[in-house]
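Removed from the display is one protein chain of the complex; every other protein chain stays in position.
Our next item is subunit A:
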Amino acid sequence: MVSKKSDKQTYPVQLVQPDGRRVLDREHAALVADTDGARLRQLYEDLVVTRRIDVEATALQRQGQLGLWPPLYGQEAAQVGSAHALHPDDYAFCSYRETAVAYCRGVPPEQLTALWRGVAHHCWDPNQVNMTNANIVVGSQGLHATGYAYAAHLDGADIATIAYFGDGATSEGDIAEALGFAASWSAPVVFFCQNNQWAISEPVAVQSTVPLVRRADGYGIPGVQVDGNDVLAVLAVTRRAVERARTGGGPTFIEALTYRMGPHTTADDPTRYRTAADTEYWEHRDPIERIRLLLDREGLLDPEFAQRVADTADDIARRLRTATVEMPDPDPASMFDHVYATDHPLMAEQAQQFSAHLAEGAQP
């Protein structure tokens, strides 16, 4: 992938600079050649909307409506760009931060908060959008994506899976094992690492002394590092990886360089471990500002369009808020539902005992 003809920096892959100017990279630009004005505007809208969703959910947590929220602020381009590279029949395996991926997969905003409100362990129906619910145990989804991909291969289905995880997760045995299995099976899986520079308080240097993308090398998996705040570049490299997987080429590892602008979760206090100067550098590389500047340069940012995007974001934020505050507490008896898929005598007995206990309590 190194272009011999030019002396430009080939890694990380970048197609739009922070000031909105395009980068001349024929190889990768070709992968997004079909991204016309309408498509660019769609990407911009999705970036703006998902940031708005995130800001709204963070506010809902601060107002006591959610128990916790893991903000994606700053990582919108990595998520939106990669999600736009997926086909509807591809399957996404996520961690807990992939709100923008979920939105782009078609999850209605009303379904984004149940887990974080503490009313359920799930948010949406995975089967409907081919995307898993939040996975809190760091790194485990890498193996699931690999297994699903291999099963699809056995079925003769030409699909890809994508496993989203963070820089910290690359240290977990599960991710190492997933890379080994995927390579050994030549499984159609894309490993998408959002290197947001932090695993809670630990800088990425605690996890690795070399760029994370090089981890793929030892497994014989091609790796590519991309500017994760450049939605076009992310779209390009993920498209190539997805295409490779879908056509029998095997796994790819993508390291998207981005930054978590906010806290790890709303329970975290980043001032304990990083300075304002740390984040300032990245503020100038804001993923939304970049595409806004690009649209502006290319005459695609008329006031009507900007207004429409703002209205859409407002509307979706309103839906999210209303649905969240109106989400009822679950029926206590539902605790015993879905522990097993088949009847189980112990569950039936306990559910019955519990109801009796509740009924007793209800008496004056």
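One rule holds in what follows: contacts are C-beta pairs under 8 Å (C-beta built on N, C-alpha and C of every residue); 3 or more make two chains touch, one makes a residue touch a chain; residues count from 1.
Please note the rule applied: contacts and distances are computed from a predicted model.
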Handout entry: Name under which UniProt lists the unshown chain, selected from "3-methyl-2-oxobutanoate dehydrogenase subunit beta", "Cytochrome c oxidase assembly protein CtaG", "Cyclic nucleotide-binding domain-containing protein" or "ABC-2 type transport system permease protein"
Key = "3-methyl-2-oxobutanoate dehydrogenase subunit beta"
Completion exercise
Out of A:Gln207, A:Gln225 or A:Thr258, the sole contact with the unshown chain comes from A:Gln207
Practice task
Could you tell me which of A:Asp174, A:Asp227, A:Glu255 or A:Asp286 touches the chain that is not displayed?
Solution key: A:Asp174
Handout entry: subunit A, residues in touch with the chain not shown (by the definition above)
Key = 67-68, 115-121, 136-139, 168-169, 171-174, 199-202, 206-207, 267-269, 272-273, 329-330, 332, 334-336, 339, 346-347, 350, 354, 357-358, 360-361
